Structure formats: structure tokens, C-alpha cells
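Below you will find the structure I want to go over with you.
Here the complex is missing a single protein chain, while all its other protein chains stay put.
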Amino acid sequence: MLGKAQIIAHDFVGDPLYKIRRLVLRTEIAREAQPGQFVHVQVTKGIDPLLRRPISIADIQREAQEITLLYRIKGRGTEILSEAKVGEELSLMGPLGRGFTLPTQGELILVAGGIGVFPLLPLAKAAQEKSLAVSLYWGGENEGFFTSSGLELWQEAGIPVFLSTMDGSIGEKGNVLDLIQKQVESRVNHGKDAVAGACSDDLSVAVCGPQVMTQVVSDYFLLKGASVEVSLEERMGCAVGACLGCVCTLRDEVSGRIYRGKVCKDGPVFKGKEVLWDYEQ
Amino acid sequence: MLGKAQIIAHDFVGDPLYKIRRLVLRTEIAREAQPGQFVHVQVTKGIDPLLRRPISIADIQREAQEITLLYRIKGRGTEILSEAKVGEELSLMGPLGRGFTLPTQGELILVAGGIGVFPLLPLAKAAQEKSLAVSLYWGGENEGFFTSSGLELWQEAGIPVFLSTMDGSIGEKGNVLDLIQKQVESRVNHGKDAVAGACSDDLSVAVCGPQVMTQVVSDYFLLKGASVEVSLEERMGCAVGACLGCVCTLRDEVSGRIYRGKVCKDGPVFKGKEVLWDYEQ
Amino acid sequence: MNSNSVENIDMRVNLGPLTLKNPVLTCSGTYGFGDEYAPYCPVEKLGGITLKGLTPEPRLGNPLPRLAETPAGMLNSVGLENPGLEEFLQSYLPKVRELPTTVIANISGFSLRDYEIMANAFQAGSGIDAIEVNISCPNVKHGGMHFGTHPESAQEVIALVKAKTNLPVIAKLSPNVTNIVQMAKAVEQGGADIISMINTLLGMSIDIERRQPILANKVGGLSGPAIRPVAVRMVWQVTQAVNIPIIGMGGILTWQDAVEFMLAGAKAVSIGTGNFVNPLAPLEVLEGIEEYCRRHGFASVSDIVGLAH
Partner (left out) sequence: MNSNSVENIDMRVNLGPLTLKNPVLTCSGTYGFGDEYAPYCPVEKLGGITLKGLTPEPRLGNPLPRLAETPAGMLNSVGLENPGLEEFLQSYLPKVRELPTTVIANISGFSLRDYEIMANAFQAGSGIDAIEVNISCPNVKHGGMHFGTHPESAQEVIALVKAKTNLPVIAKLSPNVTNIVQMAKAVEQGGADIISMINTLLGMSIDIERRQPILANKVGGLSGPAIRPVAVRMVWQVTQAVNIPIIGMGGILTWQDAVEFMLAGAKAVSIGTGNFVNPLAPLEVLEGIEEYCRRHGFASVSDIVGLAH
């Protein structure tokens, strides 16, 4: 779909200090959107900045024909986007890309670094609808960040959330992998479940965040035999697979062949075990 | 002066069909501005469009520290300018250039083609304050145009206005020179005044409009011995005389030397008798 | 001719041996293999599309990041990533054949032999309607740049391709030269049927916080509206110097931009970066050109070509 979407709401999620804004749009995209997909947003009618900006779909209200985007004001493009007013229209392409696979059974663990959490909520909700056990492990800077990045939405949805901060000011002290390891240990100690030993096919993991974090978390769970999906990020031109600006490097599971995947079209979600993280860089 | 000016009012002068807008700005420029000078307005904070736009000062309220600009939405720049809202600020340079000479005595005839009328009102008001006889000869497309271009402001100021339209739908039928000639004749027939025969130094004329019209009107009055000033228009870069983008060609009255004048700095107002209209073009 | 408006504008254009149903194409490297934009823009309405640049061997292209945004433009350093000739013929061509429009293959190489292989592969009836020879890709250190900036080499490559294929041959010129007219004459001499211009300008952008070029490849090709004045100037100059038709490109986003190229002398236009901004740009450009002709009383779109001279 390519077309105009009307702005229904547009505000800061929490403390404006964290520059995270919520943008609710009325658009047919809501009909087809799947968890993990994104839209390509034109932030200005002019040519400065020239390119559209990719933003994940952070919530889908199919009946209301609305999608929610959560975004952080980062540079000029998102700065200009942040000035768009309720009632105005934005040009949108979407839904784009291949999203997450919804597991058919077992447990789903979501792992997010910083604002990587945004595309995970629709997945969590879909998993809940299917009565899967779902929980979120989320690393961030401090409490203010979490509350300004939609923590409440997770709580409202009733999803167990485990937080970590580097300074320990809230949640576990350390990065999100530390948090996960600790959690796994504690589950082991309490003899509770799948994450414990070598996991079965019953554990699915979805990761989104900075590349380094995504990689270590993916590797950690892959070692445990879980089925891991990662959501990648790259600068985008076309967002439809036509320009090859956004590729990542993959190794075909079966043939072992090394090839490029288009983050915009083949992803942004890929199988963790197929991604070659540091290829040629 | 270079700085921000707050928008006090911004609306269509008359029928939006004619796309003429009134922009009232609070700015120190009001303190120094002289009739015929202009400001260089930045229509956007970004780089698209890149250059500022020159707009004449159409009214000066010194006590209120306000200036009024009247402009026609022509291309992208003025289109974007037209979206600026009351309360917002615009970056302004000014007052720029050399304006009209206020005659010390006698009669002042103002001649305008289309929106060339905009810089003439401050001159008319200044002339009135000095109790000079002042009148306006104004050519335009039709009644709607005149009422949408500030005709009322002239009527309020009590200045005699003579109109012409090509189709004769209002005022004299024909162009503004036809109007002037007719008027002159009628004055002659009624044996009334200066415009009649060879005029004395007592007649000053200020002309602003499309180049062809400005030229013929200037030549007409020069032949009659009047003191003629014309306001010119050129595309501008710097508007301060630094880039030589906006020159016109002049012949020095005394030495006969041909030279370039900068419309932005030496003008926009020049002596009619010094302008070489079709030089090198 | 300027007096009254025309009902049906003849939008067909003849580019020597290649006839297009209308003058609007899409640029190589910005339109994938023709189906990526299908959900957004009806390709069957376009004059044609140009495929991503192909080389004999598969290429993974340059490391990431490959894109950087610049004022009114962008840099890319894709580095000719492509599946290679064999894989293209096997897996892509069957779908490409089905595209309901004229299809131009874009070929690149690092040696004359490469170009020869590519030219041999595409002949009339192969599902490809013309070959665009990219002698101008600035991203590859050995080869591309060389052919594109030396008139003798350019002529040689074109002559070779021309000898090996019976398809119309389009020579694509690089703007990164002192004398574009000389290059154009060289490819005309080499037997090119058509010239397409311009490819990207070589540029760089630096991340001042990381203190490194944004592109992993450091330099990349500048495209988008920023380069339009350079492209229009070159089309203008080349039109005066050669007798073969020109496809104009470089920064076209709107129909006004396209008309600018046609008035400068281009018989057809091609849209690249503009697709990223507005996937409907090709269609809107097409409709805009037609409406321009109608409004100004031109019965055929070819009537406006070169009118600004």
C-alpha cells in the first residue's frame, strides 16, 4: 500500500527528555500488517530530507484501521516528523518486509535492547492470543527510559517484563544478556522450565536491538537449541528490495551458500542461525 | 538588520483566487525602513528552497514596530511562505536597498503595473505627510485583482486612484500608459496643471511594474521633463551587493559611462533617465 | 502548434532501433528486476524499465553501510551486487520475460571479455529488448571507471558489445569527466544506438561524530535532485554534438523535471532515486508530460524534444 494516512494522535510517550513519540495513523495498512513489519514514512513533502524513514509497526488496531508507530527523535528526519500535527496526513508505504514467525506452541521469549522493543509488542500480543507463554527481557538506560518507551503498554497487556540497566537503577544490573543468564539460572535453580537445560523446539526467541546485543543474545539462545529470530536494521533507500542498499549477509541453512538478504524485503526479521554478523566488515 | 520577526497577521488581502497575501511582522526594521526598500525573507529553515525571497515593504508602522508585506503566491518559495502561521517567527534581513526619493515640492505621480503597486503606498503616505499632491495610476487585470491587491488601503489613505484594465471592466480600457495619456489630455483640456505641457521640475514620477511597462512609462514622463524614478526587479542571491547576481545597466548622467548597478544595493529604485533598458539582452 | 490543445497525444518515441510506447523509463539499480515496485506502480504503463546491473560472475557488492543521504540527494555504494549472468538467466529471466513492458538489461564488466560475455547472452528474442552498457559505475576500482572516463576505451567497449549482440545498444555515460561531449562522440563512433546519461557523480559524506566516511566503501555515487542541473547541462551539450537519441536521467522526481530534460534534448527520460521518494513518480511523470503536451498543443511528445535550444 502506498498512500496518505491521517494522524490520529501524536505525542510524547513519557518524559520528552527521552524524545520518544507515539504516532497513531489511520491507514489500510492496519488490515494486513503483521508483527515485525514496518512502514516507510515520508517526513516532508519537499526534498530535504529526500528519503523516507523506516519505522516499525508498534501496534495494530485492525478494527479501527489504525497502526501505532513509536519512534525516537534521532536526526533531521525524525525531528521534522515530530512536528506533524494531528489531522494532517503523511505519505506511507507498507506494510513492508517479512515479520516474525508466530510459534505454534511452547514459550516465546522476547529480547529487546533500547528502542528495539518497539516491533515486539504486536508479536507479544499475537502470541498471547494464541495462549503462548510470552515474556520480555529488556535492557535500557534507566527507569525514565522504560516508562518513556511504552513500558506501560506491556504492563497493560499483562506480559511479564524483566528489565536490566547498566547502573542497576532499575531491574537487573548489567546488560540484557546478564539479565537473561541470571534469569535462566534462577529458573534452573527453581527447576522450572524449558530455558533451563538444552531447550527443545518449544522455545522461540525474538530479538531486536543494537547489532552487538542482538548477536550475542542470538548466539546464546542458538547454543541452547532455541529457535531464534532477529530483527535487523539498515539504512534504506527503496524499502521494497529494488536498490540493494540495505543488505545483510546470510548463510543458507541447507546448502551453506553465502548470500545477501535484503533487510527491507527478506527481513527485517531473519533466522538467527542464518545471519553472518561480521561478514566482510 | 538580520534577525527573527514575529508574525502578527497573515491573511489573504481579498479573494484567495488572486493569491495575494498580507504579512504583518514585528521587527526593528520598521524603525529605519524607507519607502521603496525591501526585506530578504527566509521562507524555510531547511535548504529547500535554498535562497531567501526579496519582498518590498508595503507599509511601515514605526510606533508599533511593524512592517507589512504584500506578496503574491508565485512559486514554491512564496507557497511555503504562505503557510507560515501567526505567532511564528521568520528570519528577515533588511531594510535593504535604496528607496524612492521623496520630492520636496510639487506633484508626485505614482504609476503601477499589477503587483508593482506594493512598494508605492509607503511613498504615497510619506508624500501626503509632506502635503504633496499625490495620485496613483494603476493597471491591472480586473476589479477582483485591485480589491485583492490592497485598493482599499489607498482609498483609506485618501489618495486619488485611477485604474485601467485591458478589457475596460473597471477603470479606463487599455494599459496604464493609455490611462495616463488620456488623463493628461483631459487635464490639458481642462487646462489644469503640470502634467500638461512640458512639465517642470515640479513633477516627480515613481514607477513600479513589469519591465516593459516601467520602461514606456518612464520614457513617456522623461520626454515631458519630469523627474522619474523606477523600481526594478531581479533574481537575488545575497541582496546586499556581494554576489552581482542582480545587476542592471546604467548610464552615468554626467560622464556618460556605462556601468552596472546592483538592483539590491544601488536600487531597487533608480533614476529613469539612467537605466539602459535593453542593454546586451 | 502552440495554439490549441490536442486530444490524443502520441506518446510513442523512437530511439533509433528501439521504440517505446512512451518516453518514461526507470533507472538501472533503482528498480531491481522489475517486480519489486509492482504493488506500487503499474509497470505496464511505463515506457520501459532497466534492470539492475549484471556482471558475468555473481557479486556480493560492497560492505555496509551503502547509503547516505545528502542535501537533495543520496550516495550509494552498492558495488554492483548481482546474481551473476547464469543465475540471472535461470532464476530471474523467466519472470522478467513476463513483464508487460520494454525491458533493458544493464551490463557491467571489469574487462572487455566480461562485456563480451554479457553481450553474447542477450540477443533478440531472449526476453530482453535492449542492452544498456554501464561503462560508468564509479564504485568499482578496477574497470568500470576506466572505461567510462577514457574515450578510446569507451568506444572499444561499445564497438565490442555492438558486434556481439543484435539488440539495440545504449551507452551509459559517466558525468565524472572533463569533456562529456568527447565521451558521447566516442560511443557514437563505437556504434551506440542510444546514449543514456547521466550515471552518478562521485561523492563522499563523513560522519563527524564517528569521524569516518558514512559509506563503508568511503566514496559512492551521488544521485537525486541535487545533480539535476549537471545532468541537464550535459544532455544539452551532448544533444548538440551527436546524432543518436538520448535518454536523460539524474534527479527526476516530477514531470516538470522530466520536461526539463526533454526540452534540453532527451528523447526519453528515466527515473532512479525518485522512485524511493515516490514510487508513483514514473506514472505521475508520464501523465504530467502528456498533460504538458496537451496544454501547449503538441500532438506528439517528440515535438518537445530539444525545444529549449
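In order of appearance the chains are A, B and C, and numbering begins at 1 in each one.
The criterion applied here is as follows: a contact is a pair of C-beta atoms (placed from the backbone, for glycine too) under 8 Å apart; a residue touches a chain by one contact, two chains touch by 3 or more.
Quick caveat: nothing in here was measured; it's all calculated off a predicted structure.
*Asks:* Sort by label and list the shown chains the missing chain touches.
*Replies:* Computed over the complete complex, the missing chain touches A, B, C.
*Asks:* In the complete assembly, which of C:38, C:60 or C:308 touches the absent chain?
*Replies:* C:308
*Asks:* Thinking of the whole complex, not just what is shown, which of C:91, C:120 or C:256 touches the missing chain?
*Replies:* With C:91, C:120 or C:256 as choices, the missing chain is touched by C:256.
*Asks:* Among B:13, B:124, B:238 or B:275, which one touches the chain that has been omitted from the display?
*Replies:* B:238
*Asks:* Consider the whole complex, including the chain that is not shown, and state which of C:27, C:72 or C:187 touches that chain.
*Replies:* For the chain that is not drawn, the touching residue is C:72.
*Asks:* List every residue of chain C that touches the chain not included in the displayed model.
*Replies:* Given the touch definition above, chain C has residues 70-73, 75, 149, 176-179, 201-206, 208, 211-213, 218-219, 222, 224-230, 232-233, 236, 251, 256, 259-260, 263-264, 292, 307-308 touching the missing chain.
*Asks:* What residue numbers in chain A mark contact with the hidden partner chain?
*Replies:* Given the touch definition above, chain A has residues 47-48 touching the missing chain.
*Asks:* Which parts of chain B face the unshown chain closely enough to count as touching?
*Replies:* 1-2, 42, 47-52, 91, 93, 234-249, 258-260, 265, 280-281
The criterion applied here is as follows: only the chains that are shown with their structure count from here on.
*Asks:* So with touch defined the way it is at the top, what topology do the chains form here? Options are line, ring, star, complete, other.
*Replies:* Topology of touching chains reads as complete, every chain touching all others.
*Asks:* Computing the C-alpha centre of each chain, which chain sits at the greatest distance from chain C?
*Replies:* Using the mean of the C-alpha atoms as each chain's centre, the farthest one from chain C is B.
*Asks:* Nearest chain to the global Cα centroid?
*Replies:* Central chain is C.
*Asks:* Per the centroid of Cα atoms for each chain, what is the distance between chain A and chain B, given in Å?
*Replies:* 59
*Asks:* Could you put a whole-Å number on the gap between the CA centroids of chain A and chain C?
*Replies:* Comparing mean C-alpha positions, chain C is 37 Å from chain A.
*Asks:* Scan chain A for residues touching two or more other chains and write them down.
*Replies:* Chain A, residues with two or more chain partners: 47-48.
*Asks:* Two or more other chains in contact with one residue: find those residues in chain C.
*Replies:* 71-72
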